[in-house]
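Have a look at this one.
The other protein chains are all here in position, but one chain of the complex has been omitted.
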Amino acid sequence: MDRWDKMKIIDKENFIFPNIIDYKKDYLKSETKLPEGVVLEKITKGINEIIFDYLNTKEFQGVGEKFTSLAEESYNSGIIFYIPKDVKVESPIKIEFDMDEENPVVINQNIIVAEKGSEGTIIMDYTSSEKVGAFHNGLTKIYAKENSIINIIKVQRMNDISHNFDSNIAIVKGQGQVNWISIELGSGISSSNYSNFLEAEASEANLSSIYLGDGKRKIDLEYSMIHKGPRSISNIETKGVLMDHAKKVFKGNLDFKKGARLSKGIEEEYVILLDPTVKSDSIPALLCHEDDVEGEHAASAGQINENKLFYLMSRGLEEREAKKLIVEASFRPIIDRIPYEIYRNIVVDEVERRLMDGKN
Amino acid sequence: MERRKTYIEDVDRGIYDIKNKFTYRYKSDKGLTPEIIIEISKEKDEPKWMTDFRLKSLEIYSSKPVPTWGADLSGLDMDNIITYVRPDADMGDSWDDVPEDIKKTFELLGIPQAERESLAGVGAQYDSEIVYHNIKQELVDQGVIYTDMETALHQYEDIVREHFMQLIPPNDHKFAALHGAVWSGGSFVYVPEGVNVDIPLQSYFRLNAPGAGQFEHTLIIVEKGANLHFIEGCSAPQYRVTNLHAGCVELYVRENARLRYSTIENWSRNMYNLNTKRAIVDKNGTIEWISGSFGSKVTMLYPMSILKGEGAKSEFTGVTFASTGQYLDTGTKVVHAAPHTISSINSKSISKNGGHAFYRGLLKVTPDAYGCKSTVSCESLMLDNESASDTVPVIKLDNDNIDIGHEAKIGRISDEAIFYLMSRGINEEEAKAMIVRGFVEPITKELPLEYAVELNNLINIELEGSIG
């Protein structure tokens, strides 16, 4: 055994990209008028590289260099969202990619910069219409300056013959905050990476996520919290469900660098396994070069609690119904963090559909 | 509990009787060649299958790269591997060559001079048989075998042949292959069906036989319903001039049997400790690992339990204490390969004064191993911010009918806890030492008293002057 953690379920090195064609549909949905000074536009080639150079960090790999450089060099879509100092953008920025026969490829680069004391919310929803083997490769970069707050919700519910690769990076300055919600419900192959660099005093990042693996889907998740600043805070809370022949790899990295004194990081992954044919691999790593920190991780895996199941069935629910209810209940706290009802409903519907379609 | 150390006097006599009898017959050669291997085998008068096994291992060794995923092994002189296998005659033959810090530790642990010399590997050229024929007569009468590997190879050739490096095949990794090629010394224990060995067997002195501490092989078979506690090593530093230790430990735990394997490893701080330990457990059998890693410059050690039979169980309790200049990469691997198998892992690490403690674990559940349970707990204590502590547990689950829980925590000694103890009149240094001793208590309580006492002394020595 030459490597310790051989946990590859997706062969990224040999993955062949589809032909890159334009994505012609409109994906930027926000209608409301934005406060003065806010920039929200579709990304155009050439302009952003200069401004956002500081987002290039060597420590950041995303889902793989091949994928991040594709997104940086050959994107066909994406947004630039800039919030000036002390401006709060109340209404969420909605970005929806609905891949179809004419537009099966989305390679997007999204750049979000929140100046000091500003605030904004972004929702990104990825779907693909039936029978289209769509491809998404994304790169989202967030730069949250002092005292700013960025909320970002990502919903991925592409069909089972699609491929999804998504790299995300957040650089968070003093008392800035980035809150991610990641909903992973679709795509035959889905690989996502969220890397948060907590650069300064009291920088904070929170990542709440759910994933549901069904059919023969393969899910590869990597979440990193890199604490550099003192008193920085991070939370990872992940709830998963695996059924049928689904495979999942979860890597959670809580990394306290020297200087991150008085920082606090918590990482939790709980997965419910519904079928004997699933594969569930996890590496919840805790790395520490600073003594005065509090770091914790917890992981658990197992079937649905028998007592709970029995209780519900004793009230007349069928096993399948009861299981669905319990799974939904485990997702609920995360789903409830999505600040918009319409998206909460979209997510619940998709979860239910997938649970009922399964053989459970 | 009987204090096994009472035979120290016998050992002393043994040392004086045969002092300087052993001489190194080979001058160092550059590479490891089939000729050298054949020579080693011939010298030991081994059966042909063993010579062939060694040669095959050498082939594998030559074809494998040095692993790069864990510790930095660049300090090992791999081009000159022969020097590890056949040290020069004039190396480490004198008490004066033993480093000062080790001499001081001996002193603080209160180890007598003769014993110190033997631990330091300088005066220990005695025939280990003298020590080990002390195995209690009643155990012998019940058919318990406890001897060195060389003797076992001749007297119990069939058993050895059936089990030797079957759990740890030479192609496992480069150092397992090296071990297969050049192994020497070690313990062989056979406990027949239903026999309960009620005193711990210890390999305390065996490791000090010349060459034996380097590539020793331990093979233990505990037959159905039998019970054994085996203790390897001791808490005093073991000093070797040559700094590679690549031993192998293979443990066979049969149906309903129980084996506890305890190790307090405290190699001197120049050692690369690349040890491989593995146990296979049949139906309803139990393996318990008690593992303390204190010494060495670099350690890579992950005792592995393969739970092969239904209802088999493994318990791992480990403490790793990494200080200045040490990189201790330790952990455990458990493979649940049968239904209703149970494992628990309790790992504690302490890092101080620039030491780096790394927990690396593997928990694997195979598709057929339904109804398994496992709990994993990793706790790390950092005593200052010069040090580092990492925890990387790998969890691989291939079926759903399981109950797996994992927890890890990292942090320092809380100021409030120190204040609380100080408010009762205990000074700061002692308060911290008390908390650290409490932290490792799960392992000390599992050890025979003399080891527990030495372990606590060792912690006090480690903490002395570094805090407060």
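Just so it is clear, A and B label the chains in written order, and each chain counts residues from 1 on its own.
We take it that contacts are C-beta pairs under 8 Å (C-beta built on N, C-alpha and C of every residue); 3 or more make two chains touch, one makes a residue touch a chain.
Just so we're on the same page, contacts and distances are computed from a predicted model.
J.: Any idea which of "Na+/H+ antiporter subunit A", "Sulfur mobilizing ABC protein, ATPase", "Glycerol-3-phosphate ABC transporter permease" or "Ion-translocating oxidoreductase complex subunit C" UniProt assigns to the chain that's been left out?
T.: Going by its UniProt entry, the chain not pictured is "Sulfur mobilizing ABC protein, ATPase".
J.: Which of the visible chains would the unseen chain be in contact with across the whole complex?
T.: Touch partners of the hidden chain, whole complex considered, are B.
J.: In the complete complex, the non-displayed chain touches which residues of chain B?
T.: Touch set of chain B with respect to the missing chain: 414-417, 419-428, 430-431, 434-435, 437-442.
To be clear about the criterion, only the chains that are shown with their structure count from here on.
J.: Once you find the CA centre of chain A and the CA centre of chain B, what distance in Å lies between them?
T.: The computed centroid separation for chain A versus chain B comes out at 43 Å.
J.: Using the touch definition up top, name the residues of chain A that touch chain B in the complex.
T.: 1-5, 7, 242, 256, 258, 261, 273-303
J.: Taking the complex as given, what residues does chain B use to touch chain A?
T.: 65, 67-70, 172-173, 360, 362, 367, 370, 378, 380, 382-385, 387-412
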